[in-house]
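Here the complex is missing one protein chain, while the rest keep their positions.
Each chain gets a letter, A, B and C, in the order it is written, and its residues are counted from 1.
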Amino acid sequence: MPLTREQIAARAAQELRDGYYVNLGIGMPTLVANYVPKGIDVIFQSENGMLGIGSYPTEAEIDPDLINAGKETVTEIKGTSYFSSADSFAMIRGGHIDIAILGAMEVSEQGDIANWTIPGKVLKGMGGAMDLVSGAKRVIVAMEQVARDGSKKLLKECRLPLTGKKCVNTVMSELAVIDITPQGLLLREIAPGVTPDDVQKVTEPKLRISPELRTIKI
Amino acid sequence: MPLTREQIAARAAQELRDGYYVNLGIGMPTLVANYVPKGIDVIFQSENGMLGIGSYPTEAEIDPDLINAGKETVTEIKGTSYFSSADSFAMIRGGHIDIAILGAMEVSEQGDIANWTIPGKVLKGMGGAMDLVSGAKRVIVAMEQVARDGSKKLLKECRLPLTGKKCVNTVMSELAVIDITPQGLLLREIAPGVTPDDVQKVTEPKLRISPELRTIKI
Amino acid sequence: MNKVVANADEAIRDLQDGAVIMSGGFGLCGNPENLIRAIHRKGVKNLTIISNNCGTTDKGLGILLQTRQVRKMISSYVGENKEFERQFLAGELEVELNPQGTLAERIRAGGAGLGGFFTPTGAGTQIAQGKESRVIEGREMIFEKPLKADYAIVRAWKGDRWGNLVFRKTARNFSPMMCTAARITVAEVEHLVEVGELDPDQVHVPSVYVNRIFQGTSYEKPIEKRTVRKG
Partner (left out) sequence: MNKVVANADEAIRDLQDGAVIMSGGFGLCGNPENLIRAIHRKGVKNLTIISNNCGTTDKGLGILLQTRQVRKMISSYVGENKEFERQFLAGELEVELNPQGTLAERIRAGGAGLGGFFTPTGAGTQIAQGKESRVIEGREMIFEKPLKADYAIVRAWKGDRWGNLVFRKTARNFSPMMCTAARITVAEVEHLVEVGELDPDQVHVPSVYVNRIFQGTSYEKPIEKRTVRKG
């Protein structure tokens, strides 16, 4: 059975280790914060200038000077620090963030990612996405395998304008955990009741199957 | 009569205006702080990361964490701020310092300056001198006209390794105030009892004499 | 030394048509609300605005779009603004998009006297088009140029009469760099204090960068996404 969005987030959270500094993109990746394994300290960075994001505030705690990069009101934790945008992206670009978990519209088997614009549609801008994909030590994409229009999202080459080249390390979808390796896509884990063939059907490039292929456990 | 070192510093201090941010080099330029005109606020920067240098401390006030770029113990004033070396030189390089007053071994009529090394002598390093001469809005050199060995210091071309090219605006010596202009050296002020010819004798390039030549007043 | 002015209108008294203005703020957080309102009142036109975003349809910098005062935006993210979209699609508004970190770093470079820098961000994307690129230590990098402005407008939490500034939480964002990169920097502060009241170790923007300062009034501090948990 394919994973739910919550389950994809929970699987992604299994990659977190004690002492990791992590940046979560908006949408599904934000849910990852709810599944941090017990007993470890994981510190979330927000590219608008904050390290150590807490939970959403109560009504009484709301502070308009305290938002995350998605412009949501948040809180601080013990150990939080604030800094300027230049310092924040020095941190990101300089390789100090252990993992960035992001959504994507397309990912290629080379690890290229497209997640910032669709030509002819509304102009929004890339925000911090290009910096994050090129700067984080490890980039995990959490996304569904197929777009709403039925088209595949894991491709031989991205068709949309790129956010970054050769930067995605792993894709986590409702069906599988797939590593991007120099030899192409490697199917490492698979959702319960799903076959490698099911995954291949919604994946454009040829999947290699890991000899240690295992079932995703949440 | 030639000016004393204290008088050269006092003359240089006449260039200071209310609200100026100023960096003083070690040696004679340090004395300029003693002659700030009454009633104005001049803020001294120290390139090791301080804006708003106060006087030397009393014995009781000495703080090893509070020194100027010459490694002398100093104090802070109301309105002082501290910052990192990168931020300090961003301030200097970015043209935010109104005047730098420095000593020099040689200055050329193009405004080149040499004040950091003598080949074959002790290796010391340029410290912040290259940044200061290229970054300050205005560079004033306070120096004597002639070196201890009798050689001229205001030259057609510097012979020593340069600290910076085309960066000195004005030279203040024991004999004169000389502007460096696109047309060469312009004698603007002269010490009491000194003639333009006296200045020319110790100056290698040809001096032009300002139509408004006046006597230095301290 | 007196940098204190009475209000936002006096602070931008010499602002003219065609000026390049950097504005601090991330979305509607940390906006110089008094100064944006004063620019709106003054009605100057053909402005180039450098700011991470362009407010929302009716808040923040968005109000300058309504009155068609903006010719060009240099930003990283301009969603959440219908009027922006309309003017852009109609060819009435020029837009230059920069990756957010590149935008921040270009402003810092402008203030720090650097001639530009190589960054891996955007290499191999359409952001790299027309830019010099080279491989440095095995990574493709592109050359980005410094940004400067005629005016920077920022809002700080506290500021003293010399212009030393302290920001609060994520309202800091782009403001510290912008203060360094403009010919005239104007700071509105929530609390104007006497010189000597701020801890020198904890000043975010040293006074040298601020030309004019005043205490702002009537802060609205709108919230874009009011996300709450149960108390």
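Methods note: contacts are C-beta pairs under 8 Å (C-beta built on N, C-alpha and C of every residue); 3 or more make two chains touch, one makes a residue touch a chain.
These numbers come from a predicted model, not from an experiment.
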item: Displayed partners of the chain not shown (whole complex); value: A, B, C
item: Hidden partner chain, touching residue among B:Thr4, B:Ser85 or B:Thr195; value: B:Ser85
item: Residue of C:Lys3, C:Lys59, C:Lys169 or C:Arg212 in touch with the missing chain, whole complex considered; value: C:Lys169
item: For chain B, the residues touching the chain missing from this view; value: 46-50, 55-60, 62-74, 76, 82-86, 88-90, 92-93, 112, 122-131, 134-135, 161-166
item: Where the unshown chain meets chain A, residue by residue; value: 18-19, 21, 40-41, 43, 45, 51-52, 76, 78-83, 89-97, 135
item: Sites on chain C contacted by the missing partner chain, in the whole complex; value: 105, 109, 112-120, 134, 136-137, 139, 141, 166-169, 172, 199-202
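Note that only the chains that are shown with their structure count from here on.
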item: Length of the line joining the C-alpha centres of chain A and chain C, rounded to whole Å; value: 29
item: Centre-to-centre distance between chain B and chain A (centres being mean Cα positions), rounded to whole Å; value: 55
item: Sites on chain B at which at least two other chains make contact; value: none
item: Sequence positions of chain C contacting 2 or more other chains; value: 108
